[in-house]
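Since the structure comes first, as structure tokens, the remarks are kept for the end.
What you see is the complex with one protein chain gone and the rest in place.
Labels A, B and C are assigned to the chains in the order they are written; within every chain, residues are numbered from 1.
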Amino acid sequence: MATKTEQVQAKGGKNRHRSLGLSDDQALRMYEVMRLARAVDERMWLINRQGRAPFVISCQGQEGAQVGVAAALKPGHDWVAPYYRDAGVVLWFGMTARDQMLSFFARREDPNSGGRQMPGHYGSRGLHIVTGGSPVATQLLHAAGVALASKQRKEDAVTATFFGEGAASQGDAHEAMNFAAIHKLAVLFVCENNGYAISVPQTRQMAIQDVAQRAAGYGFPGVVVDGNDVLACYEVAATAVARARRGEGPTLIEAKTYRMTPHSSDDDDKRYRQAEEVALWRTKDPIQAYIRYLREAGVLRDEVEQAITERVTQQVDEATEYAEQAPDPSVDDLLKFVYKKDVSG
Amino acid sequence: MATKTEQVQAKGGKNRHRSLGLSDDQALRMYEVMRLARAVDERMWLINRQGRAPFVISCQGQEGAQVGVAAALKPGHDWVAPYYRDAGVVLWFGMTARDQMLSFFARREDPNSGGRQMPGHYGSRGLHIVTGGSPVATQLLHAAGVALASKQRKEDAVTATFFGEGAASQGDAHEAMNFAAIHKLAVLFVCENNGYAISVPQTRQMAIQDVAQRAAGYGFPGVVVDGNDVLACYEVAATAVARARRGEGPTLIEAKTYRMTPHSSDDDDKRYRQAEEVALWRTKDPIQAYIRYLREAGVLRDEVEQAITERVTQQVDEATEYAEQAPDPSVDDLLKFVYKKDVSG
Amino acid sequence: MASKTIIEAIRGAMDEEMERDPSVFIIGEDVGIRGGVFLATDGLYKKYGEDRVIDSPLAESCIVGVAIGAAVNGMRPIAEIQFADFIAPAMNQIIEEAARFCYRTAGDFNLPMVIRAPWGGGVHGALYHSQSIEATFGHIPGLKVVIPSTPADARGLLKAAVRDPDPVLYLEHKRTYRLVRGEVPEGDGVVPIGKAEVKREGTDLSLIAYGLMLTHCLDVAAKLAKEGISAEVLDLRTIKPMDEAAVIATARKTGKVLVVHEDNRFAGIAAEVMAIIMENAFDALDAPVMRLTAPDVPAMPFNHTLEEAFMPNVEKILAKARELARL
Partner (left out) sequence: MASKTIIEAIRGAMDEEMERDPSVFIIGEDVGIRGGVFLATDGLYKKYGEDRVIDSPLAESCIVGVAIGAAVNGMRPIAEIQFADFIAPAMNQIIEEAARFCYRTAGDFNLPMVIRAPWGGGVHGALYHSQSIEATFGHIPGLKVVIPSTPADARGLLKAAVRDPDPVLYLEHKRTYRLVRGEVPEGDGVVPIGKAEVKREGTDLSLIAYGLMLTHCLDVAAKLAKEGISAEVLDLRTIKPMDEAAVIATARKTGKVLVVHEDNRFAGIAAEVMAIIMENAFDALDAPVMRLTAPDVPAMPFNHTLEEAFMPNVEKILAKARELARL
């Protein structure tokens, strides 16, 4: 079994997406979902700064890794266990801007939690998105369990779970990778390494260069990829998915990326990040990079760009308007669903 | 930093111990402690089978790894955080056969716990043996903490912690190795890999050949050594200790060995181990192997062997006699030492 | 009606449920070829194979976390924690994840899973093979916690737990495994979660207990009868959600209540029972409700003298009950 860490470099050329088996339409769908994730996120910050909603946590800067990996999966058939930044993943899996805004405003209709959880705590049984709480890294074990069930029923569904490089320090990350390796489970462990866990830089989080190096210690491949190159992320994910469907077991994918916002609306990243560093990474924005590629490839013509921008803006506007008007849960909702089956006398 | 897994092979020759800087006396002291650990253990089984004591958990088969590593440390200066099989480690660090028997019979004088814990739950502040409970792998983090304190005070003490390959699956093992790596702590992580966690074989515990492979995922060396070759264990430990004292950080030592007894007096290993396998490993008994070496080396002459046997037998006899007579704790001891400082009204 | 020990009833219930429903599987340490350290799963590995009786790595958070994921994806895992004393590494997965899945998704997700764990003392298990954990988990909303005390309840409650759509912590008092034998009904024999049972009727005072202490309380009631004291014995059976109506009924009936458990005293289950009675039957009390529990020291020591001193037993319960009867 290959266990060496491969440095996957983005190959140039105007035909990258086609050589990866992606049609122009698929390439554009990926672009539109990245744009939508970004637009919803930006709108949330705006509303938060106006004091109309208490909390935002962002995907900005990580949409390439999220959509690149998600695009290699089959929504509805495969499963994802995302973390709070994965707007790009859940939008690809069928959530809508409206769903996002309903949870942002904590409305009763919020499909993730009925207004109970903070924004970013995704979950939908129907969409095969495993519910996430706030404690980091627990979802890696859930993903292993979902994959175990698929294996027990001899189904070829793949489960992808996403987490930050900080979460990789938790014991659960170790236990999940070890278990998935032992049973050769169809799991993609996707680490979105943005260099910080709130204020803690990678150098205080681990003594290694690449989280992907850990995979060898479990007995499966670890791959490092440029997380700001959506097509490179798609490529390594497609390889890992194929391997998983063949029953050859998990892959650890480390997408090197950056968080373009503070950790959340409660954070002040100026305390721990240099303005230069933030500025440098702005130039590596995965959306801008993808735009450059799509234009070069002749896929993103002006009218297409314009149509996408209009659709995105319209969805965000409608979603915001709808969600802000939508009703709150009522007081008597408080006691519901402690159990699925209430047996108290 | 070297992070590749080195296969350390025992080098032959009659002068191995001298070439490792061990005098004949030191080589014999190591032998005597191995013998003592074994003899105490065998006596405990005898007594347990006679129904005079409820529980035994053994070091048998692992004395080479234990004494080999411990001999590379400075008792009283360095620290150990052992696990329940490490009779060889604690005897090297100053515990006596009497101490062992006092805890075996759960007497008030038991220095580990005053008769409160099961045998094998070692601890002595004065001897720099960190107290252990039953939950596995917690001691790896304690060892990291002890080493952090040494570093904070700029002392060169080294901390060695011991655990089984099963314990390596716990999240705490991951968190401890990661933390020790980040702070380049003077820790030896010593995995006594005996191939089983009670009934669970290594193949169900992990998908890798060597636990030592994990070290690379944290950024420090991992070494595999024949755990039944006490001098080979001493050699890799001495190297790791020197590295640690130089402030270059931890080493993971994996000693491949075997448990010659059932997991404990409550276990029936016939349910999961083949008699042939057990028999094969009996031929690899670390004590017998060391005897062969010491005789070849001309160090273990008959009269020396006889003297050692007499000392060991005498110690075990006296210890047993003393401990079996020793008083139990009294009922009013029950409420003592819940706190060091009792502040309840 | 067949006569079985508690361990036989538990093994049989798992066997029956695995036969009935292919989505039921077992995961835990040494549950496979070893049959579990108490032989609770003995024979099941041979019968159902390694895909349905899974020897996990030595990692409790893994056992529970994987069970959660499998439950999300259509399975009904029975996760075994080898000793209740070793459940703490899994507390984050149990308390923050399993217990909150249904609530945090407003019912979109639910977890049909059972966590089995041997608990309790009296077996020379020392600090780490004797612990009681029912108060710790009983306090957590979203979990169901059951403790059978008879073979029939052990079988019936385990079946109910396997079929329940919510996470159930199923606690087995290890001292009772082979000590307690009793009739087990033919047929399904499911025992509903959430219902206590009066195991012996009485009029002078009530003994409320569960686990090994329930067995002791029945002995005590028999002895008290000889002294002309009529003691009612209520078996809580389900710790959470507790059958408050049954607790209130027996308190109102006898006016004198002694709650017994071997868990630590402070903020234990006895305290909650006392609070429930305080709130609902204060006017009916002829004496303050009493509790007999382990002291607030970290589990029972290995030494037999100290273990004895730690555990409530028939003598101690009898003395306390007589004291209450006299009031």
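Keep in mind that, in the parts below, contacts are C-beta pairs under 8 Å (C-beta built on N, C-alpha and C of every residue); 3 or more make two chains touch, one makes a residue touch a chain.
Remember, predicted model here, so these are calculated numbers, not experimental data.
In the complete complex, the residue from A:64, A:195 or A:329 that touches the missing chain is A:329. Of the options B:26, B:48, B:96 or B:124, the residue whose C-beta touches the omitted chain is B:124.
Considering the full assembly, B:146 is the residue among B:67, B:146, B:216 or B:312 that touches the omitted chain.
Against the chain not shown here, subunit A presents residues 54-55, 106-108, 113, 115-118, 121, 133-137, 166-167, 169-172, 197-200, 204-206, 266-267, 271-272, 328-331, 333-335, 338. Of the residues in subunit B, those that touch the hidden partner chain are 79, 81, 111-114, 116-117, 121, 123-126, 130-131, 133, 135, 138, 140-153, 171-172, 175-176, 178-179, 182, 333, 336-345. Although one chain is not drawn, its touching partners on subunit C can still be listed: residues 85, 88-89, 91-92, 95-96, 99-100, 103-104, 127-128, 135-136, 138-142, 240-242, 264, 266-272, 274-275, 278-279, 282, 287-291, 296-299.
The criterion applied here is as follows: only the chains that are shown with their structure count from here on.
Inter-chain centre distance (subunit A to subunit C, centres taken as mean C-alpha positions): 41 Å. With centres defined as mean CA coordinates, subunit B is found 45 Å away from subunit A. Centre-to-centre, using mean CA coordinates, subunit B is 37 Å away from subunit C. Across the assembly, subunit C contributes 56-57, 59, 61-62, 89 as residues in contact with two or more other chains. For subunit A, the set of residues touching two or more other chains reads 171-172, 175, 178, 182.
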